[in-house]
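Each remark here refers to the structure printed beneath this line.
All protein chains of the complex are present and in place, except for one that has been dropped.
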Amino acid sequence: MKYSVFSLLKNTLSGHKNWAPAWRDPQPKKDYDVIIIGGGGHGLATAYYLAKVHGITNVAVLEKSWLGSGNIGRNTTIIRSNYQLPGNNPFYEWSLKLWEGLEQDFNFNAMVSQRGVLNLCHTDPQRDAFARRGNAMHLDGVDAELLDAQAVRDMYPFLDFDNARFPIKGGILQRRGGTVRHDAVAWGYARGADLRGVDVIQNCEVTAIKTTGGKVVGVQTNKGFIGCKKLGLAAAGNSSEVAAMAGLKLPIESHVLQAFVSEGLKPYIDGVVTFGAGHFYVSQSDKGGLVFGGDIDGYNSYARRGNLPMVEHVIEAGVAMIPGLARVRVLRSWGGIMDMSMDGSPIIDKTSIDGLYLNAGWCYGGFKATPASGWCFAHTIAKNEPHKLNAAYRLDRFRRGYMIDEKGQGASPNLH
Amino acid sequence: MLINCPHCGTRPVEEFTFNGDASVQRPVSTDMDAWFDYVYLRDNPKGRFDEYVQHSSGCRAWLVVTRDTQTHEVFGVVTARDYAKTRVKA
Amino acid sequence: MPDLFTRISALADLAIQGRFGADKGVPGVTLSLRTPSCIVTVIARKGKAKAVADALKAMRGAVVQWAGPDQYFVLEKPYDELSKKLSGIASCSDQSHGRIIIRIEGPKVRQVLAKGSPVDFHDSEFAIGKSALTQMAHVGVHVTRIGKDAFELSVFRGFSESFWEWLTEQAEEFGYQVV
Partner (left out) sequence: MTGFRLTAGGLIDRDTALNFTFDGKAFAGHQGDTLASALIANDVHLMGRSFKYHRPRGVISAGSSEPNALVEMREGGRKVANTRATMIELYDGLIARSQNRWPSLEFDVGAVNSLASAVFVAGFYYKTFMWPKSFWEKIYEPLIRRAAGLGVASKEPDPDKYEKAYAHCDLLVVGSGPAGLMAALTAARSGARVILADESSALGGSLLNENEEIGGMSGLEWAMATLAELSAMPNVTLMPRTTIFGWYDDNIFGAVERVNDHVLEPSPYEPRQRYWRIMAKRAVMATGAEERPIVFGGNDVPAVMTATAMRTYANRYGAAAGKSIVVFTNNSSGQRTARDMQAHGINVEAVIDARLKDDVIVNVKGGKRASAVELNGHRVIPCDAVAMSGGWSPIVNLMCHRGAKPIWNETIAGFLPPDVGPAFVAAGSAAGHMLLSECLADGARAGTMKGKVPAVPKCRDEAFAITPLWWVKQSTGKAFVDYQNDATAKDLPLAAREGYRDIELAKRYTTAGMATDQGKLGNVNAIAILADATGRTMDQVGTTTFRPYYTPVSFGAMAGPFVGHHFQPVRKTPLHDWAEELGAVFVETGLWMRSSWFPQQGEDWLAAASREVLATRSRVGLCDVSTLGKIDVQGADAAEFLNRLYCNTFSTLDVGKARYGLMLREDGIVFDDGTTSRLAADHFLMTTTTANAARVMSHMEFCHQAHWPELDVQYVSVTEQWAQMAIAGPKARATLQKIVDGMTLDDTTFPYLAAKNITVLGGMTARLFRISFSGEHAYELSVPADYGNMVARALMQAGEEFGIAPYGIEALSIMRVEKGHVAGGELNGTTTAGDLGLGKMMSTKKDYVGRMMAQREGMLDKDRQCVVGIRPHDAQDKIRSGTHILNKDDAPSMAADQGYISSVAWSPMLNMWLGLALLANGRARHGEVVKLFDGLRNIHSHGVICDPVHYDKENKKLHA
């Protein structure tokens, strides 16, 4: 059933009794052309584009828990394409372009909201680094503006300009950046894929990957064995675990990242602002909560919860950036498991095993990537070769020495 | 999270910094594959895990903390020194 | 050896004598600067931990504080003398000017320290003479209990102003005296 003002009114008259389910609750078939492990943003988007762009509809998405229970359901929803390395920026810009048409495309209001992403700088070297990044964006035809302190003040007069330990010297602004209603992205892709025949199967955990003669033949799950010709891994924080089922060892560590939301407030801050002298970034959801976060806790973890030191670290930075926050209250905090890669950039590639494809290493930046990741992964699976946008995201780049390291932190996942 | 530093006693996690998997060992050979494994590949286990931790705001000793990555339960702590020695023997 | 030159403490301008904070009769804590003639870091050489410990125990006039595994702060003994006495068994580094030592004592001393450090300074846990390395207010601190309700806080020179400001603010609610 198409969502529209009319369908909404029609159903209102019938007391909303006749809404069709957004997706079926199918039992797994005995085999599929393609199985995607992971009913998160990337897995669902991959299935959606496999069906929509490549006409491959005999597809199942296997999700071990409820739909969108992973990072797609717990991230701070920032979208942007302000990367500086050639391997990255065209990919993320394509993602932003897909976001811009997404809701009409999958007929679901995901509240894509381009209210701007502003990164603050507090030192000259930081500003120089922003200039380098902004110019890289311009080279790729992406919007970026370098702001001085006054321009930042005009946008957000309530930041700490007068009493700061690290005075704000300016910032880099991408107006097309913004936020998206994260859950709705999972729901929209799931519904769109389901409408095109994809089986989205919840509470279906993959426990083993079966290969014969170096080729994938299917997966063992708590709902039994399911055969497939091609298998795509999109398990984010659990990538290592799932890849290990196929005997693969990845350049990835799992870390917990916490996020927070404040009590609902009347409009407080319009766009996304990122502090440059500590770990803190914030935006305000359409429900009124200030959604914010900072850095990963730092220790390897599969627990979706963190500890107090990082909470303090983040909130200290928050009040340092916006003194008025002192009397705002934090409502809830949670965590998600990041697939932190060794250079801070993702992997979308074929693997040494025939028919097995890998999508991983998103760190804390994979939400914005969701559309392009699905798009490119679908292409890589359908064509058995990378799309040019994900050509740099090869698995062997580490062995060969072609890392894509935006931050220059090297092989220390917890520093990216 | 609390870590029992062999030198300082029990301290909360804010006094420590983490440096990943302690089970990987710096190769003595010049075999590229061994080196690639050491620098880049991780088992990243869900469960019991040996991890390098420095008591950076305390005695500055590097420790190896054995911890469950799912529950964060700490099973044991030894100094990186002793860990290295016992590993050489093993 | 007495200093030939006059030393200007990094806290000279801040540690002004007087009574500050809440006025509730007896000051909650009393603060003062301790400036030992020398502070030397002594680290035992490989396999010499016991030799160093014994040598330091035997050394008259030296104030020896634990400062990490096989590592000590030795106060009141000049660097040259120490490195001679300990040559071959320990490495010495002069820190006499590198650290500032603040003495804090009084009935509320533990309440004040608790605002900074996760270390449990309760009588049952932290005996007189014990030292600990910890952090307070984002600054690394070497703490030594020197009396019933008396402690010494040693910090890097460069942080001492910030640290002093923080420490005195924490003491305000109890009222504090600087001597």
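A few notes on this one:
The chains carry the letters A, B and C, assigned in the order they are written, with residues numbered from 1 in each.
The rule is short, and it goes like this: a residue touches a chain if its C-beta (ideal position, glycine included) is under 8 Å from a C-beta of that chain, and two chains touch if they have at least 3 such contacts.
Since we're looking at a predicted model, the values are computed, not measured.
Taking every chain of the complex into account, the omitted one touches A, B, C.
When the missing chain is restored to the complex, the residue among A:G214, A:G247 or A:G408 that touches it is A:G408. Within the whole complex, the absent chain has one touching residue among A:N71, A:N307 or A:S341, and that is A:N307. Taking the complete complex into account, A:K287 is the one of A:K29, A:K215 or A:K287 that touches the chain left out. Mapped onto subunit A, the footprint of the missing chain covers residues 3-5, 7-9, 12, 16-17, 19-23, 25, 66-69, 73, 86, 89-90, 103-104, 107-115, 122-123, 125, 127-136, 138-140, 144-146, 158, 160, 163-167, 181, 183-184, 187-188, 202, 262-268, 277-278, 284-289, 303-305, 307-308, 311-312, 315-320, 322-334, 397, 399-403, 405, 407-411.
Contact between subunit C and the absent chain runs through residues 4-5, 7-10, 21-22, 41, 43-47, 71, 90-91, 93-99, 111, 114-115, 117-118, 120, 122, 125, 137-139, 156-159, 161-163, 165-166, 169-170, 172-173, 175. Panel shows subunit B; residues 1-2, 12-13, 17, 19, 22, 26-27, 30, 32, 35-36, 39, 52, 54, 56, 60-62, 71-72, 74, 79-81, 83-85 of it touch the chain omitted from the view.
We adopt the following convention: only the chains that are shown with their structure count from here on.
Of all chains, C has its CA centroid at the greatest distance from the CA centroid of subunit A.
Chain pair with the highest count of contacting C-beta pairs: A-B. Inter-chain centre distance (subunit A to subunit B, centres taken as mean C-alpha positions): 30 Å. A straight line joining the Cα centres of subunit B and subunit C is 31 Å long.
In subunit C, there is no position where the chain touches two or more neighbouring chains simultaneously.
Contact of a single residue of subunit A with at least two other chains is seen at no position.
Residues 7-8, 11-12, 14-15, 57-61, 79 of subunit B are the ones that touch subunit C when the two sit in their complex.
Put simply, subunit B touches subunit A in their complex at residues 1, 12-14, 17-21, 36-37, 39-44, 46, 49, 51, 53, 67, 69-72.
For subunit C in complex with subunit B, the residues that touch the partner chain are 68-69, 71, 118-119, 132-135, 140.
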